[in-house]
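One structure coming up, written as structure tokens, with questions to follow.
Only one protein chain is missing from this complex, and each of the others stays in its spot.
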Amino acid sequence: MRDRLIFTGQFLFTLLVAAFLVVPTALSITAGVTTNYFRGIQSGLTLQWVAQVWDLYADTIGLSFLIAFATLAVTLLAGVPAAYALHVRGGQLSRLVEEIITLPIAIPGLALALALLLTYGGFGAFRRSWLFILAGHVVFTMPFMVRSVMAIFASVDIKTLDEGAASLGASPWRRFRDVIVPNAVPGILAGSLMVVTLSLGEFNLTWMLHTPLTKTLPIGLADSYASMRLEVASAYTLIFFIMIIPLLVAMQMFAERELTR
Amino acid sequence: MVLRLEEQGHHHLLSHRSFVGLCLLPLAAVTVAFFLLPMARLLVTGAEGPQGLAGYVSILAEPRYRATLINTVLLAAATTVVTLVVATIAGIFLQRHRFPGRAVLIAMLTFPLAFPGVVVGFMIILLAGRQGLIGDISSLLAGERLVFAYSIYGLFLGYLYFSIPRVILTIMAAVQKLDPGLEEAARSLGAGPWAVQRDVVLPALAPAFVASGAIVFATAMGAFGTAFTLATNIDVLPMLIYTEFTLAANFATSAALSVGLGLITWVILALARSFSGSAVAAAG
Partner (left out) sequence: MSGPQGHGVSVRIGHCGKTFADGTHALEPASLDIARGETLVLLGPSGCGKTTMLRIIAGLEEPDEGGKVLFDGKDVTAIPIERRNVGMVFQSYALFPNMSVAENIGYGLRIRGIPATERAKRVAELVALTNITGLEHRRIDQLSGGQRQRVALARAVAIRPGILLLDEPLTALDAALRYRLRGELNRLLRALGITAIYVTHDQSEAMELGDRIVVMRKGAIAQIGSPREIYFEPKDRFVAEFIGAANIVEASLDDGHLILPGGRQAIAGGTSQPAVVAMIRPESIGIVDVEAAPLRGQVESVSFVGDRQRVVVVGASPKPLTVDAPNTIQVDAGDRVGLSIASKAVRLLPPEA
């Protein structure tokens, strides 16, 4: 009887927490397709707000994807070899390097953005291009890629595999191509999902780094929250959800596979 | 049939050591150019105001800055405590019981994981804003619209919204790793359900509390998007930095404040890491 009571209490509590998280999301989705949110759903369903968002903000969506995939490319090219080097090398110096590249996670994006602005704000062409935002996103997401790949290296004992391939005559580059990268694929995928998701949703840095001509999706969102009617803001949020959910689901599946392994 | 040494491979001019060095090169370039150099610049700028190096001291000395700092720390601390309590109750419950709809419930609780701060701010507006659900309910019940999204309470709610999914996941993972033998041993020694929770389960979860608590705290200290969406006049550190920089064009002060904020979050995370022994990172 007492166990039953405890169970029910905990269940209701958890349900309440879930409601706190889900209800606003549901409200937002409804508002995005409601003709008049103030009058409620009986005012009718419509896609006019979504269409309006598309007209107004399609370019922010395009730029967000461009930056996300460019960020991914850079973090892959720089992060995967670095993760390998840091893992194989080991020792004090490697730990220091790892510590330094992880710092951007510990430092608020605002501080990082300010630092970038103060350093490169004078380089007009760079400052005005989307590459400026890219630089911020790369610094911010790099540790997630490096760590994700390093975690895999630790779990598959990559150092011994590397030695094994070396004993069979493979050069460092061939080892990297034939053995290291193929065995790091789960970590690379997990890291990639993380990088793309973070980049698509990044606001703290981007708000400071963007210009009127380089607005990303979260910038557009903030813009619409401040100046558009609630239905438009909601429709825009809806589009963001639709973009981000597949990534989230994929990440979740990854996490579960890791747990069951 | 033994192969001659000279015949093997084409890349043997490159030793393994230099290959490893080469692997680090791109990352080193990116980090130096876009992180270390700018951070150094930030540090220098902080000391370039009219007060010079004393600009750093003014973060604590100036009453307005100090009040904001205290405000931010209190908000972050409250967020941390409430998030840990809520997430622990829900996390232990979800990991310990199997019931129909459990997977859906977990999905609902972790779904907002990737919401950026701005979106979280919007969620709070929908909940407690001028057209919000809480206002609708309160005007229905009490005849008065309850609107608090644009205050520090709205921000607090936003940080909870942001933090709870993360911490629930961490707690669930920690509970799953818990050795059930420990609890059974405690019960075999006569401990009741509460004693088991108090003496075995909660202490075993301590590293998870420290790790996730530090992340929540650091994130709440530095988060900008939520505060930005809710209002520009909430008195927290990131908003202060933002207004000093963009509105007052006070580069030195905003740089000094940023350095101070970065230092606080970094120290919190580093302490937590040295305590819990695992990697700890802030999010958002």
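For reference, chains read A and B in written order, and residue numbers begin at 1 within each chain.
Please note the rule applied: contacts are C-beta pairs under 8 Å (C-beta built on N, C-alpha and C of every residue); 3 or more make two chains touch, one makes a residue touch a chain.
These figures come from a predicted structure and were not determined experimentally.
Within the complete assembly, A:L161 is the residue of A:L131, A:L161, A:L189 or A:M243 that touches the hidden chain. Interface note for the absent chain: among A:I105, A:V179 or A:I244, the touching residue is A:V179.
Interface residues of chain A with the unshown chain, by the touch rule above, are 91, 156-157, 160-161, 163-171, 174, 178-179, 182-183, 185.
Basically, only the chains that are shown with their structure count from here on.
Averaging Cα coordinates per chain places chain A and chain B 15 Å apart. Chain A meets chain B in the complex at residues 6-7, 10-11, 13-15, 17-18, 20-25, 27-28, 31, 37-38, 74, 77-79, 81-82, 84-86, 88-89, 97, 100-112, 114-116, 118-120, 135-136, 138-139, 142-143, 146-147, 166, 169-174, 176, 197-198, 201-204, 207-208, 218, 221-222, 225-226, 230, 233-234, 237, 240, 244, 247-248, 251-252, 259. Taken in their complex, chain B has these residues touching chain A: 8-12, 14-16, 19-24, 26-31, 33-39, 41-42, 45, 86, 89-90, 92-94, 97, 99, 105, 107-119, 121-127, 131, 133, 160-161, 164-165, 173, 176, 193, 218, 221-225, 228-229, 238, 241-242, 245, 251, 254-255, 258-259, 261-262, 265-266, 269-270, 279, 281-284.
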